[in-house]
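One chain of protein is taken out of this complex; the other chains stay put.
Now for chain A:
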Amino acid sequence: MNVRLLFTLLIICISLTGCSDEITLENAATPLAHGIDLDEHNKFRFYNTVPLFSKTTKKKSQENSGTAYSLRQSKAQQDAFSPGSIQGRNYQVLLIGKRLLQYEDWFPMLDVLFRDARNTVMDRVIAVDSPLSDVFDLNSKDQPMLPILLRGMVETKSKISETYSTTTQELHRQFHEKGITPYIAEVEIVEKKIKLKGSALLNERGKYEVSFGAQETVMLNILQKKAKPGLSLSYRIPDKPNKGPFATDMLSFSAEKIKTKVITSFQNGRFQFDFHIKMTIGLSEHLFPYDVARDAKKLEKQAAALMQAQIENVIKKLQKHQIDPIGLGLYARAFHYKEYKKVKDHWGKAVADATFHVKVDLTIGAMGPVK
């Protein structure tokens, strides 16, 4: 009898402890995009867009924004607009305004995303080169929902190396890893539409330094050994004639095999990085007549030289801004720890001082089915 009583009590106790953190999907407000920026008075401002689960409303989402001190402190304010309780579990994208990126050390503002483990850290971080309020107001009926649009944009383009799909978790790593500086995707608003710009590179304290367009981002990806087959490049071959209004000197190719080799050395008090990039490419267009079957070598050399110049240009830009999105610090730390230790706190400067050698070898693997 005692056992039975105990058992009953146990079941009651167990049942009573349940349900405490229950919040059903329809009672929660799950913002899919959130953004942080500064307003014109340099006050911290949050933005979010919450999908509305209702058949009666025409607009499928609700946009909120407000001034606050921090993200968690703003929760009450966010809740105040919403029919449900705001839950940060389903963020798809985190938008960061350019105005905020002009300042250093903003990263701790995101602390709640990591400290409250209910919040997702798989949302993609995107820099916005327009006022953030414009982006959230754009969430219009004739376009896909803003979070779907942005997430899709970043996901698909990062597969062909034209931007970065940096998660909040990855950003956390990039901020705390001394041998690398953060890089994120960047968008802007052009004619009331969101357009992907490429990537935004930050310095080690989070300040915006420089933006790269699609092709430069591809180069950076190649240097990072992150580029995957499928990326596409276009160059104008210098010795080809230009007829009329058409750029008939255009050559485009896509990469089939990419191999990047990095050799790290330390000479004369400075680091030296030798990049050797080997790529097998498939031609996807050349607007000038060319007998590729017979004379592939020459074209390979020409394209390789153009690519090499572009990569060197990319590296120069990085050196100028004293940033290291390639993660060269990791190589330096692995191969020349003693020297690295001395400069690790101002690694950006060490990169600016370093010498680089880039060598590009292209092999044409496919010329397409037409002559």
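For the reader, a short list of remarks on this structure follows.
Operating definition for what follows: a contact is a pair of C-beta atoms (placed from the backbone, for glycine too) under 8 Å apart; a residue touches a chain by one contact, two chains touch by 3 or more; residues count from 1.
The rule we apply is simple: contacts and distances are computed from a predicted model.
Considering only "Peptide ABC transporter permease", "Dihydroorotate dehydrogenase", "Spore germination protein" or "NADH-quinone oxidoreductase subunit K", the record for the omitted chain gives "Spore germination protein", by its UniProt protein name.
Contact with the undisplayed chain is limited, among A:Leu6, A:Ile23, A:Ala247 or A:Ala334, to A:Ile23.
Taking the complete complex into account, A:Arg151 is the one of A:Lys98, A:Arg151 or A:Arg333 that touches the chain left out. Contacts to the hidden chain, counted on chain A, fall at residues 14-15, 18-19, 21-26, 28, 30, 32, 51, 53-55, 60, 87, 89-90, 92, 118, 120, 145, 147-148, 151.
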